[in-house]
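A short worksheet on the structure shown next.
Every protein chain except one is present and positioned as in the full complex.
Right, chain A next:
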Amino acid sequence: MSMAAVETKKITLRTADNHEFEVEEAIAMEFSTIKTFFDENPDASEDTIPLPNVTSKCLSAIIEYCKSHLAFRARETSSSIDEQVRTYDEEFVKARDNESLKELILAANYLNIKALLDMLNQAVADRIKNKSVEYVRRFFGLENDYTPEEEAAIRAENEWAFEGVDPDDD
């Protein structure tokens, strides 16, 4: 992308699976972790930043998200823009399976991208809403570490929450 005489500064990121991504500085600065790093190490901008906790699949999705949201923010605020942002976010999440969603949350948390993290957390919250305890355990790959007595006690304590729970469909 060559526009006028302004050369957009690029930052190189290396993912856990050894892929290198070149991103515009503006996008890299959306990752608070990276922004903080550059604030503290202004001379490091030429270096490749390693991201040992992020896969290339995650990073490319995250870059897409940040690019799109930067573009939205550059436009004038209006309710139609808000609507477009909502639709974009919905589509971003809808296509992903539960595993990908979790991976994205971990990556967004590591890179410290607040808006994305909030959005993803809401998406996961929506996916476990009204589901059974077993569904949630499967969703997160969790072991039940309660004894049968403990589990019975805690379920009894929270009995009101179990009325009208969706039957598991997975």
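The criterion applied here is as follows: a contact is a pair of C-beta atoms (placed from the backbone, for glycine too) under 8 Å apart; a residue touches a chain by one contact, two chains touch by 3 or more; residues count from 1.
Just so we're on the same page, contacts and distances are computed from a predicted model.
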Checklist outcome for this item: Its UniProt record identifies the chain omitted here, from "1-aminocyclopropane-1-carboxylate synthase", "Nucleolar GTP-binding protein 1", "F-box protein GID2" or "Aminotransferase class I/classII large domain-containing protein", as "F-box protein GID2"
Next on the checklist: If I consider the whole complex, including the chain that's not displayed, which of A:44, A:71, A:115 or A:128 touches that chain?
Outcome noted: A:128
Checklist outcome for this item: Per the whole complex, from A:27, A:62 or A:105 the residue touching the absent chain is A:105
Checklist entry - What is the set of chain A residues that contact the non-displayed chain in the whole complex? => result 53, 99, 102-103, 105-106, 109, 117-118, 121-122, 124-126, 128-133, 136-137, 140-146, 151, 154-155, 157-158, 160-162, 165
